[in-house]
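Can you keep this structure in mind? I'll have questions shortly.
Removed: one protein chain of the complex. Kept in place: all other protein chains.
Right, chain A next:
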Amino acid sequence: MLCTARRVIPQQLRRHIAHEAATSACSGGFSPAALRRLASTLAILEQKDGKLNHGSLSAITAAKQIGGPVHGFVAGSSIKPVADEAATADGLDKIISVENAAYDKGLPENFAPLLVENIKKGGYTHVITGHTAFGKNVLPRVAALLDAQQISDITAIESESTFVRPIYAGNAIATVESTDSTKFITIRGTAFAPAELGKGSAAVEEGVDPKADSPTEWLSEDLAKSDRPDLSTAGRVVSGGRGLKSKDDFDKVMEPLADALGAAIGASRAAVDSGYADNSLQVGQTGKVVAPQLYMAVGISGAIQHLAGMKDSKVIAAINKDGDAPIFQVADVGLVGDLFEKVPELTEKLKK
């Protein structure tokens, strides 16, 4: 038997907004449950092939904002150098490390029980990790096992129980208060800078290893290789849309521009679906959320699902032949024209 489960939630954004005045009176901040014990936070850090993922250090920055001690967590094979490096992160009091190759691929089936045991042992009030492929996959499973309602993809911390997160593709910002005794949180990486390394000297402690079996096995991966900066953390992003017409044109126009700016390349869903660019480059509600210093949208009309992924960029520039494209409503600087003429010209002028 096969069963498909779905969920329907009424579109009630407008009503929520209307209710804001009525409900904001009860925004007390700290729940009684949170006052019972002092805050202590576990920040789950990611590693790959024995190397610490520096992007995941944002979890420590968020954890510091909670107040109270912050412990980091790492697991995998040859974990010692990873733990030692993470131990130098600013603001970290302790690193819990578990050495076991079974955790290298971050499989939720055994990683979740591992976290459950270490969270119970440490008695944490908060557990924080990035809203990354790993965090999205593993943390809800952990939260459910400990009967807590996770708070996903937060962009700000107002108090130890109150958090801010975008909903409806970033078209509304919700402030939510958690009444769970342990709060499970994934953070939007672009909203919290990574904690600095080399400033701390946390103790490294061995965690508990329940050695749960995983019924799921990791088979293979195929990751896009690129010498350009990582899309999620790049200071500059140039992004191409349907206006690029083909994969060849996409590469021919966007790559020199990216190189001239030292930028990462992104793409709209239309460009990805048409095969112009790899899936992993998609910027938007269901792709990556970026917030670089400069976001240059080329041949992208600016659908709300795309804007959800880039509207927190510091400066947005747009090149589009349609002067009425919605992208111009958010762009700090817009140029109406044929991208096949304008972009090469821009690339040449940037090189000078």
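Here is the rule we use: a residue touches a chain if its C-beta (ideal position, glycine included) is under 8 Å from a C-beta of that chain, and two chains touch if they have at least 3 such contacts; residues count from 1.
In this text, contacts and distances are computed from a predicted model.
Comparing "Lymphocyte antigen 86", "Probable electron transfer flavoprotein subunit beta", "Putative exosome complex component RRP41" or "Translin" against the UniProt entry of the hidden chain yields the protein name "Probable electron transfer flavoprotein subunit beta".
When the full complex is taken into account, the listed residue touching the unshown chain is A:Gln293, out of A:Ser78, A:Ser246 or A:Gln293. Within the whole complex, the absent chain has one touching residue among A:Leu261, A:Ala277 or A:Val290, and that is A:Leu261. The omitted chain makes contact with just one of the residues A:Pro108, A:Pro256 or A:Gly299: A:Pro108. Although one chain is not displayed, its contacts with chain A can still be listed: residues 1-13, 15-17, 19-20, 23-24, 26-27, 105, 107-109, 112, 132-133, 136-145, 147-153, 162, 165-180, 215-224, 230, 232, 236, 261, 269, 273, 278-280, 285-286, 288, 293-294, 311, 314-317, 319, 323, 328-337, 342, 345-346, 349-350.
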